[in-house]
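Below you'll find the structure I mean.
Apart from one protein chain that is not included, each protein chain of the complex appears where it belongs.
This part shows chain A:
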Amino acid sequence: MKRNKTVALLASLLVIFLLAGCSGSDGNVKQEGAQEQTRELVYATAKDINDMNPHLYPGSMSAQGMIYESLVENTPEGIKPLLAESWDISEDGKVYTFHLRKNVTFHDGEPFNAEAVKLNIETVQRNAAKHSWIKLSTMLDNVAAIDEHTVQLTLKQTYYPTLLELSMTRPYVFLSPKDFLNGETKDGVQGYHGTGPYKLEEHVTEQFAKFTANEQYWGGTPEVKTITAKVLPAGETTLLALQKGEVNFVFTDDRGTDSLDVEAMQQLVDSGDYQIVRSDPMNTKMIVANSGNTDSPVSDLAVREAIWHAIDRKTISQTIFNGTEAPAETLFASNVNYADVGLEKREFNPETAAKLLEEAGWTLSGGSEIRTKDGRQLTMKLYYDVNSNSQKTQAELLQSEAQKLGMKLELVGEESSSIANRRSTGDYELLFNQTWGLAYDPQSTIAAFASEASYLHTTKGMAQADELYRKIDEVMVSTDEETRKALYKDILTIVHEEAVFIPLTNGSVTVIAPADLEGISFKQTQFELPFERMSFK
């Protein structure tokens, strides 16, 4: 009996010591953390950075953007030099000669030269099937190293967005040839050595990735010496970790979803420790209507126009986004190249919407609350990303507006990958989507209008579909700026008239950073941030 008592006593003591020991050791860890975090950035990311191979697609683009660089850079002022100091384009637009920056080395000490460029581009081309979204991959004929610092790209035909596509985060960026696996990158690589401002120092899957400043960086050593990407899957924890200082930086992620809501951000700024910085519009959030779905009312232009008129963008901008996103009236914002073409606005006006439906033969009869035409009900499904609070709220708002018009919208929340699959197979009526962003708009997004895997189903039911596809083919090979402008104007006018891409708001990149961080700026893409330009006061 006595023995049992002793055992019980010992057990309870053990528990107390365990708990006490835990909290004690932890206090020390925290203090160290507080000292360290003054000069480094720790950003929260919902997902692991994943495979950093720059010639494939699973990796985090913002992390890849720190490590790897392209030949040229896309800026608001146009294409600027990066790893290529200058370039010449032949008269017929088929031959590009790049003069490479000298004295650039990869993180493993290998020289960056014409041979490295040739090897990288060639290995990307040998896996061309995976890169079909980037038209340049189908246009490239060959790459030649003319001398140590000169590379020549020859195209099969003239393709004006060549420089734009070379400036993208992937796949035309450069990895040290020593990291190639059997001379290729498509089956994995042995290391992640680029030429960029940061090196990947340490990566613990599902926990964190640590990047350190590249002391040999050709553009000068970055001021912020260490950047850590910490995996925090839950938004609630992210807010608490920011308040405690375990992470001190957050930005809109690759998929365009914010882990923090507007209120939480304001709370952080009010504390005085943080600042919010927002970019110019980067993309357009929209509802895509499947004009090719002939069984659905959505194939009727009047229905699509009515939906457009039934969306109260001002309310969405002010109440759902607290003014952080501006109402969008056209597919592309006017700061997108070639997109400032003066299209007619379709205002929020339920009466116009009702009139359009009435005229098209969708009528209310026999006390029914849903309009019908030829015995068919005006009922459609709207798919939204189940992880996006804002999409769900917008869908509900639209649903109630539509109901007043005698239109029934069924809301279906799904995972983003399943929605992407619906878009490419055409198995939908209406779904939430966004344009690809400044670096890709308008050329890549417009090329996707005719691509089976992207928006072909969206556009193929339009009356002017054939004309649209012909003009898209023409614009990509156009050499004359005026012709190009005219063609883009026609293309944008057609999709606007057909109301297949129903704009909602213009999205931007939001950064939450320590109040004393300076030099926060943005690139021409929502997928990367120029960390090398940031510094602490």
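Quick note on the criterion: contacts are C-beta pairs under 8 Å (C-beta built on N, C-alpha and C of every residue); 3 or more make two chains touch, one makes a residue touch a chain; residues count from 1.
The criterion applied here is as follows: contacts and distances are computed from a predicted model.
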item: Candidate names "C-type cytochrome", "ABC transporter permease", "Glycine cleavage system H protein" or "Cu2+-exporting ATPase"; UniProt protein name, chain not shown; value: "ABC transporter permease"
item: Hidden-chain contact residue, picked from the options A:136, A:155, A:232 or A:331; value: A:232
item: Contact footprint on chain A, counting only the chain that is left out; value: 1, 4, 11, 15, 19, 21-23, 25-27, 29-30, 47-48, 50-51, 56-58, 129-130, 132-133, 187-188, 204-207, 230-234, 236-237, 240-241, 243-244, 246, 415, 417, 420-421, 424, 448, 451-454
